[in-house]
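Shown below is the structure under consideration.
Only one protein chain is missing from this complex, and each of the others stays in its spot.
When the chains are written out, they are named A, B and C in that same order, and each has its own residue count from 1.
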Amino acid sequence: MQAFFQEAVIPHFNFWIYVVIMMIGLWSVIAKNNLVKKLIGLSIFQTAILLLYVSLGVKEDATIPVVESGVLAAYKETSATTDKKAAPAIHPDRYANPTPHVLMLTAIVVGVATLGVALALTQMIYKDFGTLEEDEVLQKIKALHEDV
Amino acid sequence: MKAKIFASIAVVITGAILLYAVIDFPDFGDPGSPPNAGVPGGAPAASRYYIQNTYRDSKVPNLVTAVLADYRGYDTMFETVVILTAGISIFAILRVVRRDDDPSAPEPVASDRTIDGDHHRIIVGITCRIAAPLIQIFALYVVAHGHYSPGGGFQGGVMLGASFILLALSGSLRETLARFSERDYTRLAFVGILIYAGLGLLPMWVGRNFLDYGALSGLFMTKGEEMARSHSMLGVEIGVAITVMSIMFAMFANLSTRGRLQGGL
Amino acid sequence: MSEHLPALVLLAPLFGTLVIGLFGLRDHRVCLPVTLSCLAVSLFSAIGLILRVSSGGPVDYFMGGWEEPLGIGIQLRADAINSPLLVVIAIVALLAAVFTIRPAGERDSEKTPYFYILFLLLSVGLFGITITADAFNVFVLIEVTALSSYGLVAIGSSKRCKVAAFHYLIMGTVGASFYLLGVGYLYLKLGSLNMQDIHTILASNENLADSRAIRTAFVFILVGIWTKMAFFPLHGWLPNAYSYSPSGSAAILAPLVTKVSVYVMVRMMVSVFGLDQLEANVEWGHFVVWLAVIAIVAGSMMALAQREIKKMLCCLIIAEVGYMVGGAWLGDPQRWGMTGTLYHILADALMTSCLFLAAGVFAKWLGAVKLEDLSGLFRKMPLAATGFVIGGLAIIGVPPTCGFYSKFYLIRGGIESGQWIYVAALIGSSLVNAVLFFRLFEIAYFGKNPVASHAHGHGHGDDGHDHHETPVVRREPPLHALLPVLVAAALLILLGIFNGPVVEFIRTGLIETATVVSTGR
Partner (left out) sequence: MIVTFDIIILVFLVLAAIIALSVKDLLAAAMVFGIYGFLICLLWAEMGAVDVAFTEATVGAGVSTVLIVATVLNTRRRSTD
């Protein structure tokens, strides 16, 4: 048991938690009856994926992905003497991986865009059916259908 | 109840598959993992290229800004388009336009609150009025300084939009709309994308690829291609900020009034 | 200019939206000409791309000029698999746009410019998904497509379309998130997002392809895409979303969105994971073919039970998705199944377009929603009815329409790979389609009651504009509504007659891609 924790849980702690959060979100998307609750669940579901990606870009002992001015000065010196294609002086393990950050900026924005549209739909559903509970909406639709 | 059982089954299956794969993951924080360094024995990962060569290519110290606006600028353009699409979808779904010949349209709300004459809101209202320009100045700094520090078009744009949201929340939506009207924000949302895509289109005149900012050194009167890239990134970030600002405020204005743009919260 | 064709295909509609946004909100007359001309530019670019691909192989385009090393920038790639689809997307979008021309005298809605903006954004997204070669970029464009289609579904005035759009949104977002999750798993094992790059790495490391994370990635990408394409157990959102949306929206949503998702699945199989890799895991293929068989049967059964025209067509889409998924997973060595799937994507996009346009015409000018409402159709609108009949014959699979040939190739793939159950499902489903459509044709031709346009709607947005109970002998819809139906019908026959060269083009390209990629570029 302890060996399992040492090998599988401790080094992957973030990844275990991301699965937990994601499942909380997914469960509420499917099981919750209230439309706003569903949407909150959907947002939590999406942030779990962000957690996965950002965790991938983490490097131990690395700093934020902005090159400091001291390093830049050293870089300028080396690149002034050599040609442009020469090996750069910036060490790649010094900075966190920027790619997942870029991807997740996109995903966050997509998330808020989806949330906005979904909330607009929720308001229209409330206006038409007078309720936010999904089962009541479905019942009223059924009644609507039988009237015709 | 049925939904809950179904949800539990779905969650258990999905979770089991995900946990099954977690054991296979690279260690958390490992600098030698494939995303950080590339597959063992293969070419180095793209992220390594970004860290080492961004400054050479575009003289931008903030790697995230450089990757966002230059290397993967095509993604970012469509990310801005996603925001625009959401805004337009909300207009299409929610906006209620009163037409004179349409009796079913809602009546205009007679009592539109203003902060003057409402004692409960006056302190909050005045404070937020003072705070809003400061927020906007900081937001402009965030946009402009995104090359050198965390920040950029999205963050700055959301903050600009949030300053208008703050005004509308604390004071009245009507006063805010008088300053930033529906016509303005719909136009500006498109202007932002036009700046982005237009800047990307310019290199095509000289036979370079779409979004290849290096070709713009003549336009910006810079010496090399690096500074042209840097300047174009600023232009692109400004475009993003304009669109995001407009759509964020538009979303709030429509959602808080059920598409009537009258009354407010 | 010809080297910019891959970018031009989607930039034209993107700039079209900007023009409409800046000028069309004031003056609604701008919208339609801009939409039509932008889509025409896209169509010509797509045709130009096909010509370039057929003469010189795949066309690459690197956004921002970031070509070396591969994977730092975003790559667009047009090859034999996707360039015909680009042309079909442009054609179907153009037909749908012509269909939305407002008849003279009808009231202009405040939301008209928004409709056209969303329409163009949807086509931008579809073009983008089709042409990109970057796994993450696909996600962003899927979201562009998805958000604009939620808007297009909910733009109608009916109560039900909002609920349908909400369910569509929930399912669509979960599907897209699963896709993103799968791409994340690929990224964490391979460190790359470029499809070509991913495939090179996968093909060079054998134990990597068998690792748990890559398998899970594949599963999640598939489930996400299946949700987007309404593959059988995940189809819940489709019938309501497409049948309660306005006819103009349905005419572009129904033919294209599911087909483009099928294309994404094929692209993932061919250019990311590699067909050789998949053939090594035969049991997966068998499993998916079984799922596809269930989807075909379920879709056909649901179609039999429907009383409304559009609902029935939506159920047929579900069955057709089953054909395509099954065909892609047959795994016969000669690639007939995959070729049939790719050809069927084109054919089905045109068939669905024809049928939904015709259904839109009937809903708008006859007020026909239920199957019985079509009675006496041939006397009222002989030309529109002819278009509808050709669409129906194509979906049944009667030569010389393209539906026959696509089924022929799919069945050939099924026989060569020994998947008899799939062949049986395909033939059975064709019989069901025949029953469905001949029942409809009977109502339309021999129907006793030519006056059927009375209280029918459930609050549909755009039907029932005229309730004249006059027994008019012949009342063709206006030319702009009739023309798309007839053009789509003509294209169905043309694509059927020229199936040989099209299939040859796709198949050689497919085999080339599959072999070139697996040997590492």
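Keep this in mind: a residue touches a chain if its C-beta (ideal position, glycine included) is under 8 Å from a C-beta of that chain, and two chains touch if they have at least 3 such contacts.
The structure presented is a predicted model; accordingly, all values stated were derived computationally and were not measured.
The missing chain, though absent from the view, touches A, B when the full complex is examined.
Among B:154, B:190 or B:210, the one in contact with the hidden chain is B:154.
Which of B:29, B:44 or B:198 touches the hidden chain is settled by the complete complex: it is B:29. The residue from A:44, A:71 or A:144 that touches the chain not shown here is A:44. Residues of subunit A in touch with the missing chain: 13-14, 17, 20-21, 24-25, 28, 32-34, 36-37, 39-41, 43-44, 47, 50-51, 54-55, 57-60, 62-66, 96, 100-101, 104-105, 108-109, 111-112, 115-116, 119, 122-123, 126, 131-133. Contacts to the hidden chain, counted on subunit B, fall at residues 29, 62, 64-65, 68, 142, 150-152, 154-155, 158-159, 161-162, 165, 169, 248, 251-252, 255-258, 265.
Throughout what follows, only the chains that are shown with their structure count from here on.
Looking at A-C and B-C, the interface holding more C-beta pairs in contact is that of B-C. With centres taken as mean Cα positions, subunit B sits 15 Å from subunit A. Centre-to-centre separation between subunit B and subunit C, using Cα means, comes to 30 Å.
Across the assembly, subunit A contributes 26, 56, 99-100, 103, 106, 110, 113-114, 117, 121, 124 as residues in contact with two or more other chains.
Contacts with at least two other chains are made by residues 18, 23, 25-26, 33, 35-37, 45-47, 50, 72, 75, 79, 82, 85-86, 89-90, 93 of subunit B. Within the complex, the subunit A residues that touch subunit C are 26, 29, 35, 38, 42, 45-46, 49, 52-53, 56, 99-100, 103, 106-107, 110, 113-114, 117-118, 121-122, 124-125, 128-129, 137, 141, 144-145, 148. Interface residues of subunit B facing subunit C in the complex, by the touch rule stated above, are 17-18, 20-21, 23-26, 33-39, 41-43, 45-47, 49-50, 70-75, 78-79, 81-82, 84-86, 88-93, 95, 97, 99, 183, 186-187, 189-191, 193-194, 197, 201, 204, 208-214.
Remark: subunit A residues 8, 11-16, 19, 22-23, 26-27, 30-31, 33, 55-60, 62, 64-69, 72, 75, 79, 84, 88, 90, 92-95, 97-103, 105-106, 109-110, 112-114, 116-117, 119-121, 123-124, 127 touch subunit B in the complex.
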